[in-house]
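Removed from the display is one protein chain of the complex; every other protein chain stays in position.
What follows is chain A.
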Amino acid sequence: NGAVFSKVRGSQSGHDSTRWHVVRKFLGLIASHNIPVYLIDPLILGLVDKDIEQIRSSPDGPSPECKYFCAPRDFTTFALLDKTWKHEVGLFRTAEKMGFQWLKIINKDPRLDGMDDLSGIEIPLHYIFKLASHAIHLVVFYERSGNYLWHGPLRLKQHADRKFVPFRKLHFGRYPGAYEKPELLLVSIDDLKVQIPKNPSSFLEEMSHSRFLECRYREARAFFQLYPDDASLDAVEFRKKAKSLLHLAALTLNNLGVKFWLSSGTCLGWYRQCNVIPHSKDVDLGVFIRDYKTDIIPAFQKAGLPLKHKFGKIEDSLELSFQGEGDVKLDIFFFYEEDDHIWNGGTQAKSGKKFKYLFPKFTLCWTEFVELKVHVPCETLQYVEANYGPDWKVPVKMWDWKSSPSNVQYNGVWPVDEWDDVIQIY
């Protein structure tokens, strides 16, 4: 009944029947090739979210008006899970027959990027199907180690047609992104049957900070050329323990909904060598103090990680240490935001001395580390340089947390009467 529908729509001002038609044709195209796509267009999902209850309750009901797919836009964005389809030329031939012009954006497969000298694999990251004045942006999502989905950046190669569509207006592709695997829901909106994320608002929330940073594999390889990796049994063992500790910590904090990032030596290891630094002896995480929850300590204890020490208090310089398996320690530093910087605190147990570590402001990005999707500061270089100085590229085995960091400041002494509270050692 599309034709009927378009008449109705045609009478309404500000509506774009072309868009609706193109989307319908596209859905027909991919259905004919059994390719499951889902809608991730943020503008439409925003509208859908407002009516989500109604849409859920009437999955088949005819629409009285075209509410979602008729707003005049250049694009409508869909997602495709790579593993659910086989790259076949047949799709493009059918698309052409239907009048679509299409563009495929390929690039290196990041899942193999971390590896020495593999080639032959470029994977499709984005497709654009254009018909008349409207284009469908199809973003390809890949499953990666760490149980998450990844989409690539959209970068045009030298001879690509830069005017194929107004690329700058695309909602996806400025950066690569990381997402949880979404639960999908089949709905009927504007008389089109389409899959959407079951919870559009949480998808949109996720989208707003989905930016993903790839590890710097090439630099890491260069680092190991210069400083060959420690392949001793001890190093192998430590890395294994650090990895499982990090996995356990991530699970625990994620369950509590506490956002965290790789900090200090763990962050340096990721940034410099894409791996755990074998002589670092602990795992360091950062958490904004506003995300602090009292459940943290019991949750870790329940996970088999007893509290080792607690320094500071919520208002000032809070720091928690948990004892992992086999002498590997988990340090959680709480970060305090000021107008022009962010800091965390340190405490020397025997003297009650306080220290302060200053960082320039940063935002959080996703990355993959030891088969885990975790946050790191997006502005990693500034973060690492603040902490380790300009020579962070040179491995240092002797590290004194009170004097070595280049961003450390002496911050006075805890009043003696507070010691019982701010210096707890178990």
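What we mean here is this: a residue touches a chain if its C-beta (ideal position, glycine included) is under 8 Å from a C-beta of that chain, and two chains touch if they have at least 3 such contacts; residues count from 1.
Methods note: contacts and distances are computed from a predicted model.
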Options "Calcium and integrin-binding member 3", "Protein O-linked-mannose beta-1,2-N-acetylglucosaminyltransferase", "Stromal cell-derived factor 2-like protein 1" or "2-oxoisovalerate dehydrogenase subunit alpha": UniProt name of the undisplayed chain: "Protein O-linked-mannose beta-1,2-N-acetylglucosaminyltransferase"
Candidates A:33, A:50, A:86 or A:169 - the one touching the absent chain: A:86
Sole contact to the chain not displayed, among A:117, A:315, A:339 or A:420: A:117
Which of A:32, A:145 or A:301 contacts the chain that the document leaves out: A:145
Touch residues of chain A, complete complex, unshown partner: 86, 88-90, 109, 111-112, 114-121, 143-147, 231, 233, 236, 239-240, 371
